[in-house]
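For this view, one protein chain was removed and the others were kept in their places.
Right, chain A next:
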Amino acid sequence: MDYILQPWPWYVSGPLIALVMLALIYFGKTFGMSSNLRTLCTIGGADNFASFFKFDWKSQLWNLTVVLGAVIGGFIAVNFLSDGSLIDLNSQTVEDLSTLGFDNAGASLLPPELFNWGNVWTPKGLMILIGAGFLVGFGTRYAGGCTSGHAITGLSNLQWPSLVAVIGFFIGGLFMIHVLFPLIFSA
């Protein structure tokens, strides 16, 4: 039981993620988490504004069900399958983050500096969360997929467009962390 409660090593987690993708293929579907964002737009009436959202959203109910499961899974993992271990980050990472104003890196899943309500309800805090989400939502639809659709499914199916997308993910991520983070955050 200890092995389940401790953080899982990468060589256990990675193959299990592949299993999720393969299960969905066997169910006659494909693994793609960002498609749900488009479905949610359509349910919200976006089909009245752009033809991109005109599709039978009920055909995507299975995917929304996966999302519902993922939320429940997150709840179960944190409340019943965790021993409260800290995240074993590289000590250099912890040090780098403290110079950016993020203290006690790894003590929780996410930095309270960004996600605690007290810090969320500031102009900067709101802009970061909503802006980051906007970039993810816009970028993933433009690229036709996110980490699940391109990095996992696309690469597993040897699709070179997915490799181009993953290279893009890293160009953007590296630029954000190395160039923009020091401009956005300071201790």
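The rule is simple: a residue touches a chain if its C-beta (ideal position, glycine included) is under 8 Å from a C-beta of that chain, and two chains touch if they have at least 3 such contacts; residues count from 1.
We adopt the following convention: contacts and distances are computed from a predicted model.
K.L.:
Can you pick, from "Multiple sugar transport system ATP-binding protein", "Selenium metabolism membrane protein YedE/FdhT", "Transporter" or "Putative transcriptional regulator", the UniProt name of the chain not shown?
P.N.:
"Transporter"
K.L.:
For chain A, enumerate the residues touching the unshown chain of the complex.
P.N.:
Answer for chain A: residues 4, 7-28, 30, 33-34, 36-38, 40-41, 44, 46, 49-50, 52-53, 61-63, 65-78, 81-82, 87, 89-90, 92-93, 96-97, 105-106, 109-111, 114-117, 120, 126, 128-148, 150-159, 161-162, 164-178, 180-181, 184 touch the chain left out.
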